[in-house]
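The complex appears here without one of its protein chains, the remainder shown in place.
We just call them A and B in the order they show up, numbering each chain from 1.
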Amino acid sequence: MHPVSIPPSGHRLTDEQVLLRDTVRELADARIAPRAADIDRTGEFPEDIRRLLADHDVLGLPFPAEHGGVGGDLLTVCLAIEQIARACTTSSLILAVQDLGSLPLRLGGSPEQLARWVPPLASGETLICFGLTEAEAGSDAAALRTTAVRDGDDYLINGTKRFITNGSVAGLVTVFAVTNPDAPRHRRLSCFVVEVPTEGFRVARLEHKMGIRGSPTAELELTNVRVPAANRIGEDGDGWTLAMRTFERSRPGIAAQAVGIAQGALDAAVDYARQRKQFGQRIGEFQMIGAMLADMDAQVEAARQLLYTACEVIEAGAPDAARWAAMCKLVAGDTAMRVTTDAVQVFGGYGYVDEFPVERMMRDAKITQLYEGTQQIQRLVIARALLGRGD
Amino acid sequence: MPRFWVVGEPNADGSISKLSTEVATLARTLAAAAGGEAVGVVVAAEPDRAAGELAAYLPRVVAVADPGIARHAWSVPAAERVAAVLGDDADGHVLLGAGPDGRDVAGTLAALTGRGVLANATAVRWESRLVVEMGAFGGKLVTSSGFTTPGGIVTIRPNMVTAEPSAAAGVVEGRSPAGDAALPRVAVMDSVEEAGAAAPIEEARIIVSGGRGVGGPDGFELVRELAAELGGAVGATRAAVDSGWIPYSQQIGQTGKIVKPQLYIALGISGAIQHKVGMQTAETIVAVNRDPDAPIAEFADLLVVGDLFDVGRALLVALRERTG
Partner (left out) sequence: MHIVVLTKPVPDPAAAAERLGPDMRLDRAASPAVVNGNDEYALEAALKLVEAHGGEVTLLTMAPPGGADTMRKALAMGATRGVLVTDPALAGACVRSTDEVLAAALRELTFDLVFSGFDTSDGNAGVVGAAIAARLRLPYLSNAAKIEPEPDAGLVRVRRITPTGYDVLEAPMPALVVCTQVLGEPRYPTLKGIMSARSKEIASRSLADLGLDGARVGGAAATTEVLDSRKPPARGATTVVRGSAAEGAAAIVSLLASRRLI
């Protein structure tokens, strides 16, 4: 069971956001937290949690109400991700990737495309994943090799995607592929919604990972996968821009995940420090431990406030949205790694064994420094924004 | 002259409830302190047995026979008849047990007579006026309250007073119900006994309770055996009840019963606030738990760190050796 935690501050949130956040929090504490250790140990995708999130409209949060969603803004989606991640990172990824995978559609899809695909996504009955990364195109996303060649009214897609979260459980894959090999760098890609299973589409393998072990990370092979042109989002060559605009809104989601992991680790460490006695007193009263907890608390709150500000700024349409998205993800990811590592330290030997959750949280935290753009990529984005080079 | 009315609750078999005898004892004490009178009222289709038993505790008991109550929910007609007996004694205080029936009568009577209500008292004294002690905020505070109106209604928790018969038995006055029954009576279509339903747990002197650590309905066998060996009742936390291991009637805590036994043995119970609220005023608290840092360690008298089944079975052996 989740320990009693420091009550979250809500002073910049609307009453509605507070209620939404608290509802997800209660759900996470009561129904998701008890499953977290098992999900990590078995490495099985938690279909029961997916259903739980769907049943409670959590998966509907990012989607417009007119298509069956809840119509939550960016901050609201992040509040939900944060609360779930506090309990279980893998579970939070279900919502985060539903958001990420559908962003190109929501940002650039036509009314027909929205009407067709958003309802099953909003209801949570269909999952969607984000098919950009390849073995040779991680940070260097423009170096994609997957191709989509026009064939009458269709495209034929060929290529292999790597490290695709939920790739084996999704019913829709947002695939980025080269359609214009000779165009300038950022006009070479287009974006397609591929309904799977389909002829030529195969889940080749799943990764065994350090953390987020219940989240299926898949290698997807596309061999002459036929996709109607109506499934292309936006125009030929819009892919790169769609991806960049997606990251502006999806990176805060990962920041939220990181803040949630860090808070969960902090809560566990505080609870432990309150109860564990050595040398005749609670260990929290030793200065070295107290100082660690104090630093952890301040850092988590700082990351949280930066995240909330970024959400507000991005939602308001700031021209430097990319910088804000990168900043909040950068700070939150590093905070999560630092705080979870310190949490293990507070627990001492017990922090190293799986009877307590912090070793899992530390393993889970690492990914927030790696995916959705490594911390190094985030720094590049921020530096370029500061130095004035549009990219 | 201050008068303290005791509303006696008859059991299903016609005897007087144990809680009523406790309330009656309290009323006598108050009457003595106040220089007043303690009077019982028993309302039932056939009140004579209960009234006679209550008369062992009070100088005078009014027995109202209302055959129309038979096969109807008791509290509302009883409250009406009590209000009629109170008549114009607007200053009289009314004391009841704080069980489900007692509080139902208290509420109805409050509306009928305009009296205030102080509920779930843990102690009642007379200091020129009635002073009622109650726990507040999950037991964090003990408040002393009084009435601003002349007469008040007080419901008293079980086990706060030890029932003591008077030196001499009192008299029973039979009375027919006065006036019409104005409030609607609810028909009882059926009474169902459920297997495993135990005596009201609030009245138990000793309670052995099981929590999440018991692990399942089979685990409660040990809890039952220990309770039986000690002559006590079986209790449970909400977690155990929600998991279906034991009926809700045995649940102790914020959303279950509040108990004040002489001995509470908590097996596999962490002692979180929701449960603590239900049993923290027990005179002696013994806990068995694998976790030495469980919250119950803060307020138990004795914490045995260990597996509840190992310790529980060893305790059974040790107890049987004493009596054997």
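Following the convention adopted for this analysis, a contact is a pair of C-beta atoms (placed from the backbone, for glycine too) under 8 Å apart; a residue touches a chain by one contact, two chains touch by 3 or more.
Remember, it's a predicted structure, so these values are computed and weren't measured experimentally.
Within the whole complex, the absent chain has one touching residue among B:A136, B:A178 or B:A228, and that is B:A136.
Only one of B:F4, B:Y57 or B:F147 touches the absent chain when the whole complex is considered: B:F147. Touch with the chain omitted from the figure is made, among A:G72, A:G253, A:G284 or A:P357, by A:G72.
Along subunit A, the points of touch with the absent chain fall at residues 4, 7, 15-16, 19-20, 23-24, 26-27, 56-58, 60-61, 65, 70-72, 80. Listed for subunit B, the residues touching the missing chain in the whole complex are 12, 73, 75-76, 79, 100, 103-108, 110-112, 114-120, 131, 134-149, 152, 155, 182-194, 197, 199-200, 206, 230, 242, 248-249, 254-255, 262-263, 265, 273, 281, 283-286, 288, 292, 297-307, 310-311, 313-315, 317-319, 322.
Here is the rule we go by: only the chains that are shown with their structure count from here on.
Averaged C-alpha coordinates put the centre of subunit A at 54 Å from the centre of subunit B.
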